[in-house]
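Taking it in order: structure first as structure tokens, then the write-up.
Only a portion of the chains appears, each positioned as in the full assembly.
First chain written, first letter: the chains are A, B and C, and each begins at residue 1.
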Amino acid sequence: MSKLRVAVIGATGRIGSEAARSVEAADDLDLVASLGRHDSLDTLTEAGAQVAVELTHPDAVMGNVEFCVRHGIHTVIGTTGWTPERLSTLRGWLDAAPGTGALIAPNFSIGAVLTMRFAQQAARWFESVEVIELHHDTKADAPSGTATRTAQLVAAARSEAGLAAQKDPTTHGLDGARGADVDGVPVHSVRLRGLLAHQEVLFGGTGETLTIRHDSLHHSSFMPGVLLAVRTVPGVPGLTFGLEHFLTEPQGAGPQQGA
Amino acid sequence: MSKLRVAVIGATGRIGSEAARSVEAADDLDLVASLGRHDSLDTLTEAGAQVAVELTHPDAVMGNVEFCVRHGIHTVIGTTGWTPERLSTLRGWLDAAPGTGALIAPNFSIGAVLTMRFAQQAARWFESVEVIELHHDTKADAPSGTATRTAQLVAAARSEAGLAAQKDPTTHGLDGARGADVDGVPVHSVRLRGLLAHQEVLFGGTGETLTIRHDSLHHSSFMPGVLLAVRTVPGVPGLTFGLEHFLTEPQGAGPQQGA
Amino acid sequence: MSKLRVAVIGATGRIGSEAARSVEAADDLDLVASLGRHDSLDTLTEAGAQVAVELTHPDAVMGNVEFCVRHGIHTVIGTTGWTPERLSTLRGWLDAAPGTGALIAPNFSIGAVLTMRFAQQAARWFESVEVIELHHDTKADAPSGTATRTAQLVAAARSEAGLAAQKDPTTHGLDGARGADVDGVPVHSVRLRGLLAHQEVLFGGTGETLTIRHDSLHHSSFMPGVLLAVRTVPGVPGLTFGLEHFLTEPQGAGPQQGA
């Protein structure tokens, strides 16, 4: 089988260079181009890239993706800054290039994506839910984007299932003890020297709790997700938002009746 | 809306009496009969029971269930001892009573069932997986039945997804340190005064881990599952084995593309 | 060896009755009196009680303890409401009864007491520390008294060791995300159906974290502490505040040099 021809745009950054190394190390992928800030996009077509991994900056991403889509190169995009207007523009480009796929992934960590999925699935079955996220002691935002997103997804799943809002039993206490309120789900942010990025979703029901915990212990944790995206995007034309849509169940895995 | 008319068979046992109380406390259920060892099954029909919860003993369960199915009473069965022969007999009764449902549940804890489901779903995405179960210090079997079942499901999911077998890196060590081998998944059993029933499934990939943990802190933890089963079984004719088939996703919850 | 003669005052309450049962079950203790609200304190002397466990109410405790101290009965006191004035009064009684001991214990759980002790010992060695306490979903105060006390002890230990105050890196976020501030230590309170009483103290330093976690899974968890206090108090004349002073290291366990 011939190898998939992959380029990395933004290959001189910390994450981009690690992505380039991971592509290079994969048996089924061929790293055909590594573009830094001053390299011409023509390198992509000259090298015959089939998939481009875009890891640059919101100022540069639109031009890079437009070039790729126009030339039928599938894109895996980690760069942020996607406003509704930008998404709409990208959809227009993809409509004009049938068969070409683009994935935008706010989070490439498979563990983080599964945590959000399982939290959504569990939400309807438990009266109580709270989120604890724990990060290194230089993180500027609290809660983390992932924790906020997780809480929103859980809140939406509860609402869809018709669950009553959680009642806070606290009648006296200190400000902040009960965390931040994200759509009715308390979110607690711990900042600790020595940590990297960690998240727990805690569900509680009669006599039992269910905890889903994701630990990102090294910044390489997003690499398997990048490789998965590179391998999958050629088969999914149009725009996909979120790596979770590439983490599909095997067919025939639905509920079965009978013993 | 009229309430569902529910009977409990085995209502004098510890679990049965708790089930009766839970049914009684539910707004949408009406406890119409509580049968002890010496009560006649005719009580069920005289009371107009629509669903019977069967929590007795392998010696008594077949007669009880046969009576229910013949009279069109749906059954929720917690009693164990279901051999292939018994299952086949039960299926025969249900075939002769179209519209009547029966659920056999080895585990009524929703948290335990979701843990197994999520473990199955996560299995294909991680190179490594191990199971730790922790129970009170009088438990006679190790590993627990739930941990063994979880490891088997995880092993099957890995195999289906074409993952390579896990390699144990241990070249020298003490016997037992690396746990029991269940279909290639190491399972560790902790026994500790003060605990009840707890289980962790640990997945590891490049730079990250995902942990799914279930804590059963009180024996009431199976009650929500019993009530869920009672409410669901009238709508599911025939035999269902495993509460997981009643923990369905809301319709239209499949993966969606586009932002 | 003759058994220690023990009485329980407040033996009809939930905790008092459990204390009475625990004393009765102990091989080395003899339950000689169980006093309810209307029983005369003279029962204590008639029964020859050597130690009394006081588990009543702030309105009743002073009279009960005064009677005990005057009659040379050692007391183990779980009742709260000890103002500086009350403590001073109690000390006066004890001064007049040399050889008689009294222990006031805000928390009888050995695990909780050790958690506080270890947290104090660890505090000086880590740049970062935060506390997470998790309780059932009907707890009215947040943070818990134990978590507040733990954070205060940790803060004091940091201060004694000359550690700089922790800096919160958060520059933008949601109110409450970073917990309550107790003497500079963030404390987070989780409330979840299914939980009882749990606490984690998380320490972080360069490349590592240390976590001390206490789980109280059943209300019987304070019984070993009550029994320990009953056995110890006869040998410790005067007033002791806090069970931690009875959790002593074996002699000669200090640091040793040489291999």
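Keep this in mind: contacts are C-beta pairs under 8 Å (C-beta built on N, C-alpha and C of every residue); 3 or more make two chains touch, one makes a residue touch a chain.
In this text, all values refer to a predicted model and were calculated from it rather than measured experimentally.
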Number of copies constituting the complete assembly, 3 shown: 4
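One rule holds in what follows: only the chains that are shown with their structure count from here on.
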Chain ID, smallest distance between chain and overall C-alpha centroids: B
Chain C against chain B, contact positions shared by both copies (same if over half, else different): same
Geometric centre distance via CA averages, chain B-chain A, whole Å: 33
Distance from the mean Cα position of chain C to that of chain A, given in whole angstrom: 46
Between chain C and chain B, distance of the C-alpha-averaged centres to the nearest whole Å: 40
Multi-partner residues of chain C (each touching 2 or more other chains): 194-195
In the complex, chain C residues that touch chain B: 194-196, 215, 217-218, 221
Chain A partner contacts - residues on chain C that touch it in the complex: 126-130, 132, 134, 137-143, 167-182, 186-195, 202-209
Sites on chain A touched by chain B in the complex: 82, 87, 91, 104, 109-112, 114-115, 117-118, 121-122, 124-126, 160-161, 203, 205-224, 236, 238-241, 244-245, 247-250, 255-259
